[in-house]
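Note that this complex is displayed minus one protein chain, with the remaining chains in position.
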Amino acid sequence: MDSIYWPTFFFYLFSGLACAFAVAVLLSSNIVRMAFYLVLSLGATAGLMFLAGAEFVGAMQLLIYVGGTLVLLIFGVMLTSQERFVVMKTWAGDWVKAFLAGGALLFILAYAAFSIPEWRGIERTEADAIVAQPTVTPIAMGLLGARTDDPSRAGYLLPFEIVSVHLLVVLIGAAYLARAKRSRSSIEKI
Amino acid sequence: MFNFPLANLLSEPVGVAHYVTVGAILFICGALCMATKRNALGVLMGIELVLNGANLNFVAFGSQYLRNDGHSLGLDGQLMALFVIVLAAAEAAVALAIALNFYNNHDSIDVDRADQLRG
Amino acid sequence: MDPDTTLPVLLMAAWLVPLASFVLIVLFGKYMGPRGIGAGYLSVLAIVTSAIFSLIAMFGVWLPNHDFPAAHESEHSSSTHDGAVVSATDESHSKDSHSNNPHPDYYTGDWYSLGEFGTLKLTIGYYIDSLTVAMFCMVSVIASCVHIYALGYMHDELHEQFVDHEVTLSSGEHLHRKGRFYRFFQYLSLFCFSMFGIVIAGNVAMVFVFWELVGICSYFLIGFYIERHSASTAANKAFIVNRIGDFGMLIGMMALWSSVGTFAFGDMKNEKGEVEQGLFSLLRPEESEYQLAPPAGMIAEQKRMFAGDPNASAGDAATPAIDPKRNTQGQWLLFIAGVGIFCGCVGKSAQFPLHVWLPDAMEGPTPVSALVHSATMVAAGVYLVGRFYPCFSPEALLVIAYVGCITLFIAATIAITATDIKRVLAYSTVSQLGYMMLSLGLGGWVAGMFHLITHAFFKGLLFLCSGSVIHAVHTNDMTFMGGLRKKMPITAYTMLVGCLAIIGAGFPLSVYGLSGYYSKDAIIEQAWSFGSVNPQHAILKWAPVAGAFITAFYMFRLWYMTFAGQPSDPHRYDHAHESPRVMTGPLIVLAAFAIGIGWPIFHVNDLLEQGRPVGTLSATHGELLTNLTIPSEHDSHVPLIKIPAGIAAFCTALAGVLLASIIYLWRLLNPDELKESFKPLYGFLWNKWYFDELYNYLFVKPTLIVSHCAAWFDRNIIDSILHTSAAICKACSKVVDALFDQTVVDGTVNTLASGTWGLGLWLRKIQTGSLRQYVMFIVIGTVALFVTISIVQAYFIPTS
């Protein structure tokens, strides 16, 4: 038996965390706790991304998802809670149906994933020889339109710009959608 | 010699399949979340989980260390994941706005009450 | 300048400019200035441009390149001038009488080929000789005057609301409509274009096309006040009567083409450089010294027609039984062709028996009348006779002469009693056209054409004057006029010039006179010359003389009733006024032409002499009527004929003027009493020889009876058949409806509909509106997709 390969150890640690908290999100009925578990799950996923060599994506995941999205989520929770703790019970039948369907899908996906030999991972000897390559600069150059890994392929300047504009539009639209409506009486006063 | 499958679990590197399985678990948790939560924000969290599972798959396919045949999406996988993250943020903003409007109109965020489009 | 290239271009420009104006006005007329006034100016600009091009063609190209032949008429009429010349002309004269003239100078060619069907070639081409150029100048100058005049005359149409006082609606009000100023000029431009087209046409087909175009223009213009019943019926009448003539013309054309095989007038080189002989060369071949000789094809055709011999061909005709004295081979066909073509001219030039449309055509606006009666439409008929002159056999010419003679007399007599100022002029036109036809029929080609030109000027003048009067007093009836000389002197004295010109006033046996003096005297001389060789046709000798008397009488009757004496309607008299300058200007110009156009120094006669058609100079003898002789035109200039004819013309005209003065100026005889004393005759004339009634009984009534019968047949027999079959159909379809439609068709449709409805109801259950269930559907769908694909892959796709 070989010595422990530490990335595998951390993979199982983080994936266990991520899955456990994802299940916790599913099972919890308190919306704020759900949000809390979700943050943890996402944080663990960010760790998985670091492990897969995508440290920039992981950092972005932390920064945007955890820092931004979830704050918005909780913001929404506070604005929409009519009681102190919002609990909405789901029918037991829904649970059963959901778990049946979900279980079937999970089985299929996992079976499919493990049925491909190339996806089983590399040999230990190869893994020990890995020297991590930083990915920030290639990603940055890719977003600016120049691919350093494969110069023959097109960069991502156009999608990047589209996403930027899209984001701007969405934010304006969201602000418009969410702004407080004036009550009828105040309009009449004007 | 027959090896017990879990015997060298921690001593062998993981592969894409492991990541995909984790992604599938996250995805299914998210999907079930969407299917079972009556709270609109719960549905939104389910969506986040689904997207996250998908992201994990992208990253896994883009990683150079996870496949034994040397193929990978390379940078594309990571950039896809980045775009998904950004779009998810946008989606969350819009979804929250919708939820707020919904709340304003229904005094609740129970999605089961949003069935005006029932056939 | 090379006339071969420049003449066609110049005349084509003159021809097409009115078309351009027409097209522009059609498209943009409404937007040209306030209520389309710009259309008038555009039209005037176009016709003046045409006139300038025509005059350039005449004075810049034709005259410098073509010397006049040794003058005949002018020398003869002024034989006292120069003795040396007399002998020379006598020599040439004697030579001319016995030999025939060759082709005149002409230019012909095709601009554009429309199509070629076997030997039939349809082209847009030109045939230009001195007659063409002269006609171009005449038409464009007169049309320019008329256009300018119309700018003033049609001024009422410029109002936004034009009130037509002659139309009363059922509500008792007069008709109010928008002004149609631009439309009037649009038609005028098209009219001029069509007339130019006839004149310049290089082949028969093109002539026919523009012939019909002129017809349709006259229809539009006569019916310009379409709301007036009289105007619309007059337009219809003109159109229908013209169609009758055109039918004859088609027969003539077909007769010519089927036997001769070409439509072109002149000889033309084709692409290979060979000369294709035209109509004139074929009918008057050079070998027979330009005598009219029916070509081989015509002889064969006649054989086929008359003998019923379908095998007859040109080969048989190649060896005819030659009887030099009396060769009737092909003459009948020639006669038919000639008379057929002449039929068209009868219709267009309002000859007896188709003259009835012309007086009715007075319903159009006066500028239209002026244009129709002087330069364009009626002139077209005479021009066509002149153009086809080489194709007419002596017998056909005799028919022409008799028709002209009858026309001139009938029209003149009707004009005596007419009180409508425009109708008097209209009948005078018919009468003068009769003169022209008579002259042409008697061999006086130059005289007829000369009279065509001079008449165009003074008749245009007369009509414009009458229009001016009508404009002033708002009525056509001369009995409401009188004494207008003081109110509108320019109109009065220009009209007097017109009257004098039409009666042929001049110093007898001298060279001093108005334009009519020369042309009319030439016609009478020709008639006398003809009478001297054909004593059996003496009536043709005296009719023009009598006509001259009547002409003088009614023309001066007209002038006296209008301008002299006391005003018969003081109210109208008080409101009368001289017309604006835009109308009097053309009057003065035309008056100048009416005075001077015939003067020998202007050489109009010589110009026409240049265009004398091939082989028409010498005297010819009839082949079918052996005792018929068409004399040479130059024979009429011998003093033996010229002097008595001139004196007779002068005396009759003077007598007519005197009689008119006695009755209408000095009032020595009361016209009403005369009316009473000659009541039957007066009634006969007043009713225009009962021509309309005659035609009514002869043609209209029978047609109506036949059509009533047909209508009865329609209504009773055919309709009942239809109704019965419809009822049967209905019954059948009711049965089918019950048996098939309601069960099978409706059943299918209803089943489909209810099936769709049921499916929709079932599918509706899936649309729960529940977000969560939709997610479940997605998950289940994904699983199902995977399972399906797996099964398909495992069991149905063979593994390689």
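Labels A, B and C are assigned to the chains in the order they are written; within every chain, residues are numbered from 1.
Note that contacts are C-beta pairs under 8 Å (C-beta built on N, C-alpha and C of every residue); 3 or more make two chains touch, one makes a residue touch a chain.
Note that in this section contacts and distances are computed from a predicted model.
> According to UniProt, what is the chain that's been left out of this complex called? Choose from "Succinate dehydrogenase subunit D", "DhaL domain-containing protein", "NADH-quinone oxidoreductase subunit H" or "Cysteine desulfurase".
"NADH-quinone oxidoreductase subunit H"
> Among the chains present, which touch the one that was left out?
A
> Which is it among A:60, A:109 or A:122 that touches the chain not included here?
Final answer for the missing-chain contact: A:60.
> Tell me which residue among A:16, A:103 or A:134 touches the hidden chain in the full complex.
A:134
> By the contact definition given up top, give the residues of chain A that touch the hidden chain.
3-4, 6, 30, 32-33, 36, 39, 55-56, 59-60, 62-63, 66-68, 70-72, 74-75, 77-78, 84-85, 134, 136-138
Criterion: only the chains that are shown with their structure count from here on.
> Using mean C-alpha positions as chain centres, tell me how far chain A is from chain C in Å, no decimals.
94
> Between chain B and chain C, tell me the centre distance in angstrom, where each centre is the average of that chain's C-alpha atoms.
Taking the average C-alpha coordinate of chain B and of chain C, the gap between them is 93 Å.
> Considering chain B alone, which of its residues make contact with at least two other chains?
28, 31-32, 35-38, 46 - these are the residues of chain B that touch more than one other chain.
> Two or more other chains touching the same residue: where does that happen in chain C?
Those would be 772, 776, 779.
> Please output the residues of chain A touching chain C within their complex, sorted ascending.
Residues 94, 97-98, 101-102, 104-105, 108, 112 of chain A touch chain C in their complex.
> Which residues, counting only chain B, touch chain C once they are in their complex?
Of all residues in chain B, those touching chain C are 28, 31-32, 34-38, 43, 46, 111-112, 114-119.
> Quick one: in the complex, what on chain B touches chain A?
For this pair, the touching residues of chain B are 7-22, 24-33, 35-39, 41-42, 44-46, 48-49, 52, 55-56, 59-60, 62-69, 71, 74-75, 77-79, 81-83, 85-94, 96-101, 103-104, 107-110.
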